[in-house]
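First up is the structure itself, then whatever we jot down about it.
Just one protein chain is left out here, and the rest sit where they should.
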Amino acid sequence: MDNLLSLWHSTGLYNITGGQALMMLVGFLLLFLAIKKGFEPLLLLPIGFGAILSNIPVAGLNDEGGLLYYLYFGIKTGLFPLLIFMGVGAMTDFGPLLANPKTLLLGAAAQFGIFASLLGALALNIVPGLEFTLKDAAAIAIIGGADGPTAIYVASRLSPELLGAIAVAAYSYMALVPLIQPPIMRALTTEAERRIEMQQLRTVGRSEKIVFPLLLIGLTALLLPSAAPLVGMFALGNLMNACGVVDRLSQTAQNELINIVTIFLGLSVGSKLSAEAFLQMETLGILALGAAAFAIGTAAGVLMAKLMNKFSKTLVNPLIGAAGVSAVPMAARVANKLGLESNPHNFLLMHAMGPNVAGVIGSAVAAGILLSLVQ
Amino acid sequence: MDNLLSLWHSTGLYNITGGQALMMLVGFLLLFLAIKKGFEPLLLLPIGFGAILSNIPVAGLNDEGGLLYYLYFGIKTGLFPLLIFMGVGAMTDFGPLLANPKTLLLGAAAQFGIFASLLGALALNIVPGLEFTLKDAAAIAIIGGADGPTAIYVASRLSPELLGAIAVAAYSYMALVPLIQPPIMRALTTEAERRIEMQQLRTVGRSEKIVFPLLLIGLTALLLPSAAPLVGMFALGNLMNACGVVDRLSQTAQNELINIVTIFLGLSVGSKLSAEAFLQMETLGILALGAAAFAIGTAAGVLMAKLMNKFSKTLVNPLIGAAGVSAVPMAARVANKLGLESNPHNFLLMHAMGPNVAGVIGSAVAAGILLSLVQ
Amino acid sequence: MDNLLSLWHSTGLYNITGGQALMMLVGFLLLFLAIKKGFEPLLLLPIGFGAILSNIPVAGLNDEGGLLYYLYFGIKTGLFPLLIFMGVGAMTDFGPLLANPKTLLLGAAAQFGIFASLLGALALNIVPGLEFTLKDAAAIAIIGGADGPTAIYVASRLSPELLGAIAVAAYSYMALVPLIQPPIMRALTTEAERRIEMQQLRTVGRSEKIVFPLLLIGLTALLLPSAAPLVGMFALGNLMNACGVVDRLSQTAQNELINIVTIFLGLSVGSKLSAEAFLQMETLGILALGAAAFAIGTAAGVLMAKLMNKFSKTLVNPLIGAAGVSAVPMAARVANKLGLESNPHNFLLMHAMGPNVAGVIGSAVAAGILLSLVQ
Amino acid sequence: MTELMTSGIELMMVGMGLVFLFLAMLVLAINLMSALVLRYFPDAPPATAAGRPAGGGKGVDAGVIAAIAAAVHQYRTRPK
Amino acid sequence: MTELMTSGIELMMVGMGLVFLFLAMLVLAINLMSALVLRYFPDAPPATAAGRPAGGGKGVDAGVIAAIAAAVHQYRTRPK
Partner (left out) sequence: MTELMTSGIELMMVGMGLVFLFLAMLVLAINLMSALVLRYFPDAPPATAAGRPAGGGKGVDAGVIAAIAAAVHQYRTRPK
């Protein structure tokens, strides 16, 4: 009898708190979004599962000595997001950007989403119960970069306790790009603008693609060293792919290595989805700010494109400005789709890939700025 | 001259102890079993090689700063067995089990091998020179689970000094399943029983296969949280495979990741095969108990099937009860082979896969119980 | 204004030292050699990139908490070079060596390059400003082994501050083998000697290939335990490949695992290319000694072959002696090429593979001797 | 009988009981789940097989690709 | 307005300024680089495609694989 009681006391049912139960439901919800709705499943599936595991009572997977506790070192040290960023770099083709470098400015403009939502986070402090420090605000704002590894890297450095909510918001909104962006893009452009056909991109040679990552890391080293880890690993991956002499390393970085790290990273992020950290007013603020960041970044990219058209004779279709938020390659596809709606012969995909990958660089640069200025 | 002497003093020949020499022979024996006899070579080859390496005198591969010392962290933290279990989960098809869920009870019955040998270990304490604590007994008993990662995980938590012998016994007996099981199965069944044909299994859809791992982790969280690390990683791997939306993660978990970890795990386990730990009466006890555990588990599975036939009108062939010990897929093949001997048209393989994978869950559950009750 | 100044103070341009700028140029030079000149790109590309990253001012990638700081643990513990050596072992076919075992003596002779350059390093101490300890000299000398992982392993144990220069020299000279070796080989052989045709090698069976790595680790354990980590991991890889029963482990060791570790190892080695360590007189000494070591090893191998011809009736073509330095398979190809020049029907490639892989064993043995005798 | 044996026997009974309890509940849960899924979310039967071309294709393709790459390469570098 | 908001606004202005500055300099650097490369190290245009058979081969194979899969299937299921 005594024994049965102590058995009952060791069950999850006896020990579970309301918060843990809710967070396990959040984990199941993330799995549902990943599997049934196709929301960035590569990340949200392990994140959701990590959320479930870390909220199992008694098991202590998150405590010292637990599996998720050890895996989290990969985030604490920055290793996981940086390795994923290297793999992303190896998958990225800078050809369209190099063929039309001024689209980098679209990628720059879209980062306004980051800084506007930073201000928004600080403004939200007037809501009673919300108290975002400058670090918190910067970590939240990076959601606007629409780039998972960058968001996780910055959040792990500036505001680890918000990491779970930030990562979830970042990946969820990336999956929602096809819903968030179109209304904004339509509202800010005229039918005539959406019909603009862009001149075909020149073919970019191998030498330029090899030199570009070196240029990128060189400029980063000289001007913005705080962005060096992110930009550096991204450039390394890109160089391994572009140079063509280390294909076996490049393939491994794009496949097995990034897959292994993705599983580990997802579980570790999930381990930050604890009730104490997630079931707070702050999380609602983060979700609202993340959506705002994506929307503002989209708008800024489109408006920048329209501004550029005022000063240049070779017009850009303003729709591709929206791809500047990154969310590769979803945002570029959205631009392409809207372009085709207005002009069935206007394939914008390759043109949108320029600002799209520019957005990755842009948000890594913005991340470096935040890491350098916010202490 | 002085120099030559000091050289001689640095050789292995000068420094080797009898125990080290014997353990190196054990290592070579394991390699022989792995390579020539096909005994679970994926594990026993690295384990055997690890045994050789760790017993090389002077080299100190096991000491602080040595290679095996560092690799062993992967076992100490539980990371290696859990990652292998994730890969095994990704390779497991629960279709046959979901088509005939009551075969789970066969997987439950077969765990009697575990608890009976636990009692046996305690009973062996009457032999002078043997002194098994309750923790030791539990760690030894888990050999009866016929599941490598589970045995290593439990032993590393309860009785690390017995880990080497336990792992070797577990994998060796798994390889011997085709020799150990048939006589027991024949002795406990009549020819008529062995001829029972089972009705064809229904096809199980993708949705059920997706929901099952979630059900499994949910039930574990509520009832037996101490099994959550093992069951959780197993369910994660299974979900990654079943859901079909993260195939690149699932493939990596089943291939490169499990391969890498297998090499590391094998070497680390081998590093626990030191003379002080292995050349003991305890090891003989472990080998005897392991064999008994397999035999008892087999018998319990078969008898449970016969019992179930007394209460159900849809008969099960009692041979598939033996597959409940797990040892996937060897035990299921044994059941199939014996079935064909009695009835050449009776293909039991798919029917036996149900209790076979049930045995994996069953021993993970038993492991959780032992970890929770034995402190 | 104040803010702009502090921004300027955070740039790399403001903070960069002359040494860092030079070392970044060295990094770019290594990338150039790797990509444009094909100098061992798999290693020199990540090493070069690591050199750039670690010399970016302010970013602190090398400091505690930085990415390269964490990766360097893989070298500090010996894990990275040993895992690469395991992969190399899995790629190595000992057939040609087993068919003609006396070519092991060529691999032994070529190690004279190591010990001669050790003496050379000590002799260089008469140059003012150079101060090589015995440990430094041994670490430098291992460049003559013409084997990357061995050199990195030994240097990390004996003289970590010279590791960067030693690794760069080792890989650079390996890439230069087709330039360094031919003049020496021509100078030490007569046209008649270069024309010697060797009798065809017998086919070596699977059993011998399986037993060989066991023989190798057994002999190492008994005679030279200090070489056990290197020789052991090499033998493990070779056994996994030769035995044919763990092909999935062997494939992973040869592909994904070695690729992942190569990226990490390269970056970590690059992190040792700091201005304080590299921009020293010592580095020039290392470069000179490395070249000498390759040259002397080549000569010793050729002369040993000529000596063996004096005592044996089955002649060896002295060109294959040069392959004894290892640098697999480049040195064997050089021997083949020179052989064809003198006798267009004389294919020496397979004959040269014997001393070539013997050279790998030879330098691992020499490494063990140095690690054992130099404290 | 020693105290250790007593606790061992207790452990055996409690342990086997819990194993059966857990797996029996899993049987019930599976039956319930299958009923619900088959009723509310029935798979189109062929979808199971066709739904995952990537995973199934992978192993096969890997070998074939190499073969083909070689074949194509040979074909492309033939004297024209 | 709080001090925090002030520093936020400052951060926004400085941050966006630096992002634009950095990317604008990258535009200039790319233009310069491309001009130099195209002038002094022009790729032979087909070299780009042929220079990387390994990586580039993959996409191509996709079409071929289908054809071959069909061929293999036909070969394996032929009457024997």
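By letter and in written order, the chains are A, B, C, D and E; residue numbering begins at 1 in each of them.
By definition in this document, contacts are C-beta pairs under 8 Å (C-beta built on N, C-alpha and C of every residue); 3 or more make two chains touch, one makes a residue touch a chain.
All of these numbers come straight from a predicted model, not from anything done at the bench.
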Listed residues C:49, C:70, C:85 or C:112, member touching the removed chain: C:112
Per the touch definition above, residue among C:212, C:278 or C:294 touching the missing chain: C:212
Per the touch definition above, residue among C:125, C:280 or C:343 touching the missing chain: C:125
Sole contact to the chain not displayed, among C:104, C:169, C:239 or C:302: C:104
Chain not shown, touching residues in subunit C: 97-98, 101-102, 104-105, 107-109, 111-112, 114-116, 118-119, 122-123, 125, 134, 137-138, 203-208, 211-212, 215-216, 219, 223-224, 244, 247-248, 250-251, 358, 361-362, 365-366, 369-370, 373-374
Absent-chain interface as seen on subunit B, which is shown: 3, 7
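One rule holds for everything that comes next: only the chains that are shown with their structure count from here on.
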Contact-richer chain pair [B-D vs A-D]: B-D
Taking each chain's C-alpha mean as its centre, the one farthest from subunit C: D
For subunit B paired with subunit E, centre-to-centre distance based on mean C-alpha positions, whole Å: 46
Shared interface positions of subunit C, touching two or more other chains: 256
Set of subunit D residues in contact with two or more other chains: 14, 18
